[in-house]
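What follows is a single structure, written as structure tokens, with notes after it.
Shown here: the complex without one of its protein chains, the others still in place.
Chain naming follows the written order as A, B and C, and within any one chain the residues start at number 1.
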């Protein structure tokens, strides 16, 4: 179509949320006194005014088809007050003003196949990313990994038996859109990119690709007359950062693209400052459709944490208290030379004390 | 003398200390049950056997003249059991088996001008270095600084009024032989070295001098025909590391060689892992014979610590609890851009949390 | 008449198990939706995805697609195996900004569903990790139509590419007793001040705002936002001693000692022998732990405000970075307060736009040039709250000490004057 016919956008930006807010929340905005947790999936917030808002939280597949979305709306009208929100972990929350509405709502959701839970000290919905369904650089799928794991963790989502909240994340490449988590299941490449030299010249802006490499392992080169790029395989840390700007630098490999598991990422400030996750297991096969090996390790870690941690200890607090050696002992996971950090600033991760649990 | 006449050394190395040990200590070696601290300068150690050893500790000038040394020996024979040791802070310790000997010993030491104290939660003897008296690279004197400060801190040495032990160190150049301390008074140069180009060629092994610079600010050069070294003054951090291997790179300056004060170095593992000291004050004049400015700051810090810290908090524990902003507030010391670390690994020193004391 | 369904033996495995299945959802679109366009798209999408599962590789590539007037907001996807799966060969995602706080009425959700069925695949996510509604799967042509339609009733695209990205805020004051700020106002004030930078990518790289109402940081702002705003308070924690006693009676002394007192990062709490709880608020760092454990007994103070941290991001290319405190505390009551916050964001983005390298995040730039130079660049004074501790290294040239010290004393004097004025 010719530009002229085109409609100029209204640059309205981020819409006002207040217009969609439940009236009781609007009325008591900023005036909440405390909350209780009557049962998994249910929150009772009490306002200074005495008003109450009851929240029922349910997990869904993150990739919603419109049928599912309409179903959720239907339930929201029949059993709730027509006001909902989605959490940052893509769970749906129904807010109602009367306790009486809670049970019918829960039943309706359960009958429709949604999972009520995910509150407080449960295993929260796994935050996931795009993967094979949509991304251009994924080493694995995200929706599939999450679905497979949630199938196995559903009881931990429906119940609150963990010492504290458990926030699990996944990422389908080392770029790590999923961010950090109490437990993170992330792609970890193990071999340098295979370069399709015929394509580099046309597809890649070579100087900027060279600039992307964290360890300066890429240099311009000539292969049968064509300008291309080559990788110093001694230096290469197989991170895949060169792949998005230069797809011919194929980092993904059905065999050598593995999964790694990290624990102890905690972003709340509660008890201790926000902490980064630490590597615990790697070399895990990237095994669709259900990734059983990765799930088994996650469940092992969760079981150990559940048995050994104290109330209110997040995974990082727990390991901080019992020490990493015992973490590896209790989980039976191997400790290798790869667990010793060698990235910048890593000296601070060495044990410069006599602190040893014996 | 001709080599032939020379005596071949007996390479006996470190002598056996047991031969000089007090018999009661020898008998109860490794069998001590607990200790008490009856009064400043006095320790009572009780063995499983019920035996006791009483220690009386006294401070001296670290640079002993033989008269003083003989005096100490005399007292050791008259009032003690002839067995002594020197602590790693150069205090003398007399060990006696009977409580009855303690008071007379204390009196004899005091009369002879030695200072009994330095135990437990006192301000310990300042550990010092060589300075102008003997070293080849000092920016200040050590014995003089320590004498001046101990004159002012003598009551804190004689009494145990501090929340916990206070270990003060000094160093007469940035090489820092004095090591770290709860409080450290160290030389800090503020200008790049002045180079005597005529001498460099003869005196310095230029490649190794170049190699010594932590920031690679030194490069070979020619000055009026002579090979010499030059310094990139933009890069130079004025550390003085080039001076020992190359004395013509004069780092010491009557005006620009200053003192800096650091706090929070703690090497015991008690309560927290060993910690490095942090910069708190700099630009302090190097002002012989009594360095009043530096002493005033040290006393200010000690007073604040004494008033505000809890029992058993070392200076680092205390500041850790009250936070650095309050440390600067309470001491009235200025916080400047120089307090923000920029050396390798320093990112870990930034506040990556919402932890703020308001 | 629709062509036969692709075999999806591997994907079918993902229909088993109790958790809702996205595969079943896509199949519903394939089998039960009225619109053949959608049936076909879903079928070929499943086909390509099955192919990925079998070969363990992805088959999408990027490109450039945008709506008229904008440069970003869409993640273009063209299939590398479009021949086998023609009906989903163009499968772009529109990133649409949700209402601040993610509040919806069911009516509005239905309206969005209607529009999306008309123009898109029927697959949607509330929300992506950055916070956008992701309408997944539209042809190049239909992205424009869909956008035009929803833009008419108040929705706009979010960011993609080197630009200001969609922001995120927690549920906060709408429902949470811990909230110390109006998260949604902060959220919209900030991001809507930069709509041009959202829609027309021209920055060194992406820039994200995130707002949490308290230090629990339910939106991971410190870890994931270039510009993190976190609610906090300045006065004392409110203690309801009766509720404390009730808690002690219920749980026992040892429980409160082991679970509250000893978990306080600054050990600033103490339980008197008569079971009254004492807090040395001077040393409370507002970590939230005790308030989280005893929400009935303890509440944030009344003198509320926010802390701002800059520079959080993920791994590329120097390693993960958390944000650094730039504004220890500021009030957000008057419009002037909000303007000050917006100005800080503008200063930051302008300085970064000028000094950041290509594909360099704000935090990476700070790391490269040093925090002090960055602060000077945006005109913010150094503050001890910006560091966990002062320097440990003596390797620094400090011949400007006296002038710098003078600056500090002057600032202190000004504050004093202002206070007494």
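Basically, a residue touches a chain if its C-beta (ideal position, glycine included) is under 8 Å from a C-beta of that chain, and two chains touch if they have at least 3 such contacts.
Given the structure is predicted, the values throughout are model-derived calculations rather than measurements.
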| item | value |
| --- | --- |
| Interface partners of the hidden chain - shown chains only, full complex considered | A, B, C |
| Options B:42, B:84 or B:282, residue touching the unrepresented chain | B:84 |
| Which residue of C:257, C:279 or C:369 touches the chain not shown here | C:257 |
| Contact set of chain A toward the excluded chain (per top definition) | 174, 176, 186, 188, 190-191, 214-215, 236-239, 256, 258, 260, 264, 276-280, 282-283, 319, 321-328, 334-343, 346-358 |
| Those residues of chain B which, in the complete complex, touch the missing chain | 3, 6-21, 25-26, 29-30, 32-35, 45, 53, 55, 59-70, 72-74, 76-77, 82-88, 90, 92-93, 95, 113-115, 127, 129, 131-138, 140-141, 143-144, 147-148, 150-152, 154, 174-180, 208, 211-214, 239, 241, 247, 252, 254, 257, 265, 267-274, 276, 286, 288-290, 310-312, 317, 343-345 |
| On chain C, residues whose C-beta touches the chain left out of the figure | 252-254, 257-258, 261-264, 267, 270-273, 315, 319-320, 392-395 |
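Operating definition for what follows: only the chains that are shown with their structure count from here on.
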| item | value |
| --- | --- |
| Centre distance in Å when chain A and chain C are each reduced to the mean of their C-alpha atoms | 13 |
| Rounded Å distance between chain A and chain B, as computed from the means of their C-alpha atoms | 50 |
| Multi-chain contact residues (two or more partners), chain A | 269, 273-274, 344-345 |
| Contacts with 2+ other chains: residues of chain C | 215, 217, 222, 265, 285-287, 322 |
